[in-house]
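Heads up, one of the protein chains got dropped from this complex, but the rest are sitting where they should.
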Amino acid sequence: MIAQLVIDGLLTGAVIALGAIGITLGLAILRFANFGYAELMTVGGYAALTAVLAYGGTGAPLGPFSFGGFLAVALAVGLVVTALVAVASDVVVFRPLRRRGAGPLVLIFASFGLALVLRHVVLLIFGTQPEYYSREIQMAVLLPGDVRVMPDQLLVLAITVLALVALWWLLNHTRMGLAMRAVAENTPLARACAIDPEMAIRWTWIVSGALGALAGTLFGLTVQLRPEMGANLLLPLFTAAVLGGVGSIPGAVIGGLLVGLAENLSVLVLPTSYKATVPFLIMLACFLLRPKGLFGK
Amino acid sequence: QGAAPSCPIKLGAIIPLTGPQGPIGKPIADTAQLAVEHVNAAGGVKGCPIEMVLRDDTGQPTLGVDAARYLVDVQKVPAIVGVVGSGIATAIVSAVTTSAKVPMVSCCAVTPTLTRLSEEGKTGGYFFRTIPTSRVFAVAHAVAATDRGYKNPVVIYVNNDFGSALLRDLEKAIGTLGGKIAGAIPYNENQPSYRTEVNQALALKGDALILIAFSQDGATLAREWISLGGTQNLVLHNTLRSQDFISAVGARFLTKAAGIDNAQVAGASVDAFNAGFKAKFNRDPVGPGLHTVYDSAVVTALAMQQAATLDGTAIRDALRQVQDPAGEVVVPGVEGIKKSLEAIKAGRKVRYVGATGPFTFDKNGDVTGPALVWKVEDGKLVTDKVIDLEQMTALFKRIGY
Amino acid sequence: MTTPLLEIRDLVAGYHRDLPIVTGASLSVAAAEVVALLGPNGAGKSTLMKAVSGLVLVMGGSIRLDGTELVGMPTHQAIAAGIGYVPQVQNVFVTLTIEENLRAGGFAAPRTVRARIAEAYERFPMLAQKRRNLGGELSGGQRQVLAIARALMTQPRLLLLDEPSAGLSPKAAQEVFAAVRGIAAGGVGVLMVEQNVKAGLAASDRGIVLVQGRPVLDGPAASLAGDPRLPRAFLGEQVFAA
Amino acid sequence: MTRVMLETQNVTVSFGALRAVDGVSLSIPVDAIAALIGPNGAGKTTLFNALAGAIRPDSGTIRFAGTRIDGLKPHRVFELGIARTFQIPRPFAELSVIENLMTVPPRQAGETFWRNWLTPGRVRAEEARLRDKAEEILDFVALRKLALAPARTLSGGQLKLLELGRALMADPRYILLDEPAAGVNAVLLETIVERIRALNARGIGFLVIEHNIDLVTRLCHPIVVMAQGQVVVVGDADTVRADQRVIDAYLGDMP
Partner (left out) sequence: MMGTLSYLVFFVTVASLFAIATLGLNLQWGFSGQFNAGVVGFMAIGAYTYAALTAPAQHEHVGGLDWPVIAALVAAMAVTALVALAIGLVTIRLRTDYLALATFGIAAAINHLALNLEGITGGGRGIAGIAKPFADLPPLWFGLAFLALAAGALLAVYLLLERLVRSPWGRALRAVREDEVAAAALGKDVDRMRLTAFVIGAAPMGLSGALYAAFIGYVSPYDFLAILTFQIWAMLIVGGSGNNAGAVLGSFVVWALWSLSGIVVVLIVPTKLQVQGGAIQAILIGLLLVAMLIFRPRGLMGERLHSSPLLRDDAAVRH
C-alpha cells in the first residue's frame, strides 16, 4: 500500500512538476505570478486536440502507451499555437503594462483577466464536455511489489526530468538564458549590456508557452482535457513552484513531486476530505524551517 | 382573470453557466430555454409569450443573490426557476425571494436545510423544488446494488452537502436491504487527479463501487478506478447518466455497470419530453437536472396561467393547483402544454405530470418521486428497472425515513 | 579638424517631458581623449550619460557618435554601436555570478567573450578569485571594479564612466585611472563623471563643469584644476564658460 | 585613561569559507571621530553590519558603552543610540525625501497607534517639530528643494546625502558612516566635515569608513586600518600614512 502511494505520488506529482517549471520560469524571469500560464496549458492541450481530431485519432498505439505516433505531431502543433498565443498576450497586454511601469500585482491581475478570456474562449469553441486524445483506457501494469503504474505516467515523469534539464541548460548555459536572467534582474543595466529586453522577454514567453503546451497535452493524456483544467491546476502548480523556492527550476520539480506525494500519503493520517489541505500543511511546515522555500535563495 | 398582463411575461432563471459548475449548468439552461419555447409555441401564458431572463451565478452565492435581487427588483419577474447550488438557493431564499414574496422553483438544490427552513416557516411557502430529496437517490442506489447481489459496496462520493447527506441516507438504505457499505471515500471537486481517492477505495476491497460524482470528475474517477484494476461492478449516480460519460469511459468497461436516476421511465409524459428534447438538440436528454429544470419551468408557467394575477403569492398558490390529483392529466411538449393552458383558461382543473413523471409538492415544497435503474447496452443507455411511486413510498417506510 | 568621436549639441533630456534635467548642453569628446564631467550633486551629469545611452527621454538636440545620430536609437543598439557604459548606481547584476556579469557585458560580441574575460581577470585578479560569487556578494568597491570590467567587455569606442572611483580605495582608484588612460591611449574616447575633482582632472585631458543641466566651464584639465571659478560653480554661483 | 565607547573582542563573520571579518578586536574611545579604512573587500562594511545588528557575528563580543549588543536586533541597537548609514543607499523609495527623514526619530508619540486618537494634539505638535527639524537638515544637505519629491528620483550623490540626513535626524549617541563622501561634491563635503565636528563637540561619537584619505587625515583620530578581515594598524594619520603595509595594500603611490 505505501509503495503504491509513493509511486502514485511521484507519478501524479510529475505532471504538476512539469507545469510548475513553467510557473517558475514566469516567476523568475517575468517577475510575476502568471495566472494565465495555466490557461496556456489549456490552450496547448486543446490545440493538440484539434490536430488529433482533424487527423482522426493519434494512430495505432505505440508499445505500452495509450496513444499513437501522431500525438507527437499534434504536440508540435500545440507548441507552436501556444507559443504564438503567449507572445500575442505579451504584445497586447503585458508589454503596454511594462511600458507604463506597472507593478507585479497589476501584472498578476491582468494575467487573471487574460486567463478568464482565454478559458472562456476555449469553452465557447469546444464546449464543456471533457475530451480525450484517445478514449482507450490504459490498464495499469503490475510491477513487483504489487505496485500498479500506467506507462503514460512513467513517460510524463521522464519528460518532466528532460524538461527540467533542458530548461536549466537554457537558462544557465546559453546566451539567451543569460539575457533573460539579466533582464529579469535589472532591465536598464541589461540594456546597457546591449541586450534587447523585448527580445529576451519574447523568448521567455515562447519557452513558457511551449512548456505550457507540453504540460497541457500530457495532462490531457493522463487525465482529461476540459476548459477549466488550467484553472483547477493553478493551485497545485503554484504550491509546487513556491514550495520549491521561487525561481528555482529544480525546486519546482521537487516541489511538484512533493505535492503529489503529500496528497497521496496524507490519506494515511487524515480523511481524504482534508486531502487538499495537506499540501498546505506540508508547505507551512517547510516554510517554518525554510522561509524561502526548499531551494530559495 | 385579472387585468391583462403586459407582454412578454418575464420568468427569472439563475443557473451557473461558467465556473466549476458551468459544465452541468449549461445544458440545464438549454433545457430551461426549451421549456420556455414549448410554452410559447403552445400559445404562451395568458396570451403572452414568456421571456426567460437568465443570469449566471458562476457558482458564487454573492452573485446568485445579486442576480435574484436584480431579477426581482429591476426585471420584476414574478417567479424564478433554476438555481443549482444548494448554498446559492438557500442564500437567495434567505435574502431575496421570501421577503419579496416571489416563488422560486429550484430544479436542482437538494439540501435538507431548505426543508427545515420551510418547516420553520422561514420560506413563507415560496420555495419549491422539482428534484426529489437525496433520499430517493439513496433508495435507488441501494436497490440497484442489492438487486445485483452486491453485499458490501465501496462508495466514492462528492464532498459537499449533497454528497454527505446522500451518503447518510444510503448507509441506512443499504443496511435495510441487507448489505453493508465497505467504506466511503469523499472527494473534493475539481482536483486534477483522484488517484489517491481511488487507491483508498480500492484498498477497501468492496464487491462493487457506488460512484456519486459529477460528470467530469466522475469520468476521471471511473477511468482511474478501471485502469487500476478496480471491479467493473459499478453503480453510478444520475449525474453520470450521459452518453459523454459512456464514451469517456468506454462502453466495454460498462457492461456490468448500473446507474440510477429520479426520472420516470416509460409513460407518455416522459416520452413527450424526450421527443421534444431530441427534436431540438438531436440527442437524448441525459444529464443532471435536465428533466427537473424542464418541469420547474413548465409547472411555473402553468401556475402563472392558473393564477388570477401575475403576482408572486398567487403563483405560489397556483403551483399546487396545477397538480390537482383530480385534474385532467397533462404532459410536456408543445401539444401537452397547449392542452393544459387551454384547460386552465377554460377553468378546468389540471394535473401536470412532468418530464420526471408524476410529482406533487408536499407542504414544504419538496417532491418525492419515482426512480429508475439504468444500464449500458451496446454503448447505449437503457432503462433496467423502475421503482414507481408506490414502491418508493413503501421502501421509505421500510427504511424508516 | 576631424569630427569628434562624440558630439552633443543642444541636448535637452530628462525623466518627464515637462521637467528637463539637461537643459541645452553641448559638448564633445574626441577619440583618445579623456574628458572629466564635473558638477554639484543633482546637476544632471548622470542624466546626460543616460541620454547618450538612450535610457532617458531626449526632448531636443542631437547626440552623434562618429557622425551617427544616437537620439531615438534603442539603448541596446546604441551600446552595440560601440559604447561602454558604467552607471553610477545599480551597476552590477546582483543575482548573476561575476563571470555571468562579464558574459552579459560581452553580449554584443559573443565571439570574443572568452578572450575578454581572460583579460578582465588578468587586469583585476580579485574578479578571477570571486568568479563564482554572486554580484550581490561583492563589497561596494569590488562591485565598482566589476562594473568597469563589464563595460570593457565589448571593446567600446566610447566609454562612459559615472563616478568610477567612488568607493574605491586610493590604490584601486589609481589603478582604475591608469587603466582608463591606457584604454584611451588605444584610441577610445572617455567621458567620466568625477566628484573627486583633483584626481579626476589629473587623469583627464579636459574638464567640463555642468551646473543645472548646462556646461558652464570647459577647458584643459590642467588649467581647470586651478581655476578659481571652479568652486564657485559648485556653489551654484553664476560663472561663464571661457 | 579614556573611556571606551565601542568595543569589539575577537569578532568574526564568515560567508561560507571566506572570513570577511576575522577576529577583530577594537576599542574606540568616547568622543572620538574614528576612521575605518582599508582596501576594497577588507571587511569594513561587514564589521559595520555586525556592529549595527544587521549580521550576527559567528563569534566574539561587541559592547557599546558597556552593554553587550552583539546578537541584538538592529532596531534594538538603534534604540541604544547607534545610527548607521549604508554604503549603497537604501532610501524609502516611495516616500518623499522629507518623510524619509521624519520617519527616523524614535519613540514618536504618533507611532503608538492609539495615541493618534487619545492625544492627537500632541501628535500634531510633534509632527510640526519633526518637519521643522527635517527641513533644517535638508537645508544642510542641500536637498531642501527636493523635500517633496519621492526619494526614488534622487541622483546618486543626493541619495548618499539622504542617508546622512537620516542618520542626523536620529539624534543618536553614536553614528556609523559608511563612505559618506563617495559621490558627494567637494564643496558640500566641507560643510559636512564642519557639521561632524560640531556634533562631535556635543558628545556624539563617529566611526567613519572612508576612502577619501584627505578627509580622513583631517578629521579622524584614531584611524583603524583593516585588510583581509583583520586589523592591521591603529593610529593617527601620520602613523598610518607611514606604515608600509598600508601603503602597499591601500594607499598605493599617493602623491
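Just so it is clear, A, B, C and D label the chains in written order, and each chain counts residues from 1 on its own.
Note that in this section a residue touches a chain if its C-beta (ideal position, glycine included) is under 8 Å from a C-beta of that chain, and two chains touch if they have at least 3 such contacts.
Quantities reported herein were computed from a predicted structural model and do not represent experimental measurements.
Among B:52, B:226 or B:290, the one in contact with the hidden chain is B:52. Considering D:93, D:198 or D:242, the position touching the chain not shown turns out to be D:93 (whole complex). Per the touch definition above, the residue from A:6, A:53 or A:93 contacting the chain not shown is A:93.
Contacts to the hidden chain, counted on chain D, fall at residues 52-54, 73-75, 78-79, 83-84, 86, 90-96, 98-100, 102-104, 106, 108-113, 116-117, 123-124, 126-128, 131, 146, 148-150, 153, 166, 170.
Seen from chain B, the chain kept out of the figure touches residues 16-19, 22, 25-26, 29-30, 33, 51-56, 58-63, 65-67, 69-70, 72-76, 85-88, 90-91, 93-95, 99-100, 111-113, 116-117, 120, 122, 159-165. If you put the missing chain back, the residues of chain A touching it would be 27, 33, 93, 96-97, 100-103, 105-106, 109-110, 112-117, 119-121, 123-124, 235, 238-239, 242-243, 246, 271, 273-274, 276-277, 279-281, 283-284, 287-288, 291-293, 296.
Methods note: only the chains that are shown with their structure count from here on.
Inter-chain centre distance (chain B to chain D, centres taken as mean C-alpha positions): 74 Å.
Rounded to whole angstrom, the centroid-to-centroid distance between chain A and chain B, based on C-alpha atoms, equals 37 Å.
Counting only residues that touch two or more partner chains, chain A has none.
Counting partner chains per residue, chain C shows two or more touched chains at no residue at all. Chain-to-chain contact here is organised linearly: an open path runs through the chains from one end to the other.
Applying the touch definition to all chain combinations yields A-B, A-C, C-D. The residues of chain C lying in touch with chain D in their complex are 15, 39-42, 46-47, 88-89, 126, 137-142, 144-145, 162-163, 166-175, 195-197, 231, 234-235.
Residues of chain A touching chain B in their complex: 1, 4-5, 8, 11-12, 15-16, 120, 123, 128-130, 132, 135-140, 148, 150, 219, 222-224, 226, 228-229, 232-233, 236, 263-264, 266-267, 271-273, 275-276. Those residues of chain A that touch chain C in the complex are listed here as 175, 178-179, 181-182, 184-186, 188-197, 297.
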